[in-house]
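This report refers to the structure that appears directly beneath it.
Missing here: one protein chain of the complex. Every other protein chain is in place.
In this document, chain identifiers A and B correspond to the written order of the chains, with residue numbering beginning at 1 in each.
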Amino acid sequence: MYTSVVRLQNVFGFFTTVAFVVAAFIAASDFVAERAPIVRTLKTTSVQVVRGRPHYYSSKKEEYAVINFSLDADLSSLFTWNTKQVFVYVTAEWPAADHSTTNATNEAVIWDSIITSPSADHLANHWSRRHEEAAQERGREDGKLVLKNQRHKYKITHPSGKLATTENVTLRLHYNVQPWVGLLTWNQDVDYGYWKALKNGVSKRFKLPAIKEKKPASAGSR
Amino acid sequence: MAEQLLDQIRDVAEGQIDFEGQKLVELLVNVTLALTAVVAFLVGYILQDIKLALQIGLAGTALTFVIAVPPWPFYNRNPVKWLQVGGGLVPPQNLIIDEKSFR
């Protein structure tokens, strides 16, 4: 601490230690913040299977499931001072067609949305939001999502190209909490301390219908 | 000439402080940074505002640098009193340091 240079180095060194400790405390404060996500409704409103091409120049025809749904959920308790954003997504799940591979499942996101916390609003980039969904999709009111007959964002396929008449399909709501610093966390099926499980986040089982013959221009969002 | 100039610049850049000053600056750095950390966390947590916590933290750190780095006069209030050259005590003839005898 004799010369200015040494003092500069020492202060900076101690600053990094202190900053790290504070960051650790901030990250740990997540564990004492209560999380109680509520799902009131998650149900399909229309289900179709259409034939289409993966992209405009492709000659291959595949079957696409087009699923629209309604969702009423309150994820506001996920927002604390350390929350940067919550990534909400709805997946469709169905068991493998051939039962040779036991218990194998297929899972695909049909809709997702980023809800930035107020502290990260300046980072939300609107260009990536897709046109008509933009307004309702953001769910800006502290994570309260009320979606009625929401259009799917992604048409789903299967590597085999076959999807029609698939049985036992369910929709499932998920979330991923992105902190400013610390651990990334997802929805959980059981309670951990102050964090309650996400209940009721699964739709009723449904069956994909037979192919509806129509001419889709192209399966734009794959 | 150039050597003298360099010496003067060195004097300014070096920013020496005395022993008491070093003790003081260490205490001040530890207290201000630790206090900043505690205040930043508590204010941020209570108001649930992480931006505010970051601002308090950075402001406190900047303040610490301002306090600690320049050789403020109050770090030089206890200059070391050197013995007079040639006067007073005569070093003992048989003083051995680093196996080299001083005469």
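Please note the rule applied: contacts are C-beta pairs under 8 Å (C-beta built on N, C-alpha and C of every residue); 3 or more make two chains touch, one makes a residue touch a chain.
Criterion: contacts and distances are computed from a predicted model.
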item: Missing subunit (named according to UniProt) among the choices "DNA-directed RNA polymerase core subunit rpc10", "Signal peptidase complex catalytic subunit SEC11", "RuvB-like helicase" or "Exosome complex component RRP45"; value: "Signal peptidase complex catalytic subunit SEC11"
item: Option from A:53, A:84 or A:144 whose C-beta touches the chain left out; value: A:84
item: Residue of A:107, A:167 or A:191 in touch with the missing chain, whole complex considered; value: A:107
item: Interface with the undisplayed chain - residues on subunit A; value: 3, 5, 23, 27, 84-85, 87, 89, 91, 96, 101, 103-109, 112, 114, 116, 120, 123-125, 128, 130, 154, 156, 158-159, 174, 176, 178-184, 186, 221-222
item: Contact set of subunit B toward the excluded chain (per top definition); value: 6, 9-10, 13-14
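Rule of thumb we're sticking to: only the chains that are shown with their structure count from here on.
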item: Subunit A and subunit B, separation of their C-alpha mean positions in angstrom; value: 52
item: Complex contacts: residues of subunit A adjacent to subunit B; value: 1-5, 7-8, 10-11, 14-15, 18-19, 21-22, 25-26, 29, 80-82, 119, 180
item: Subunit B residues touching subunit A - in the complex, by the definition given at the top; value: 13-17, 22, 25-26, 29-30, 33-34, 36-37, 40-41, 44-45, 47-51, 53, 57, 61, 64-65, 68-71
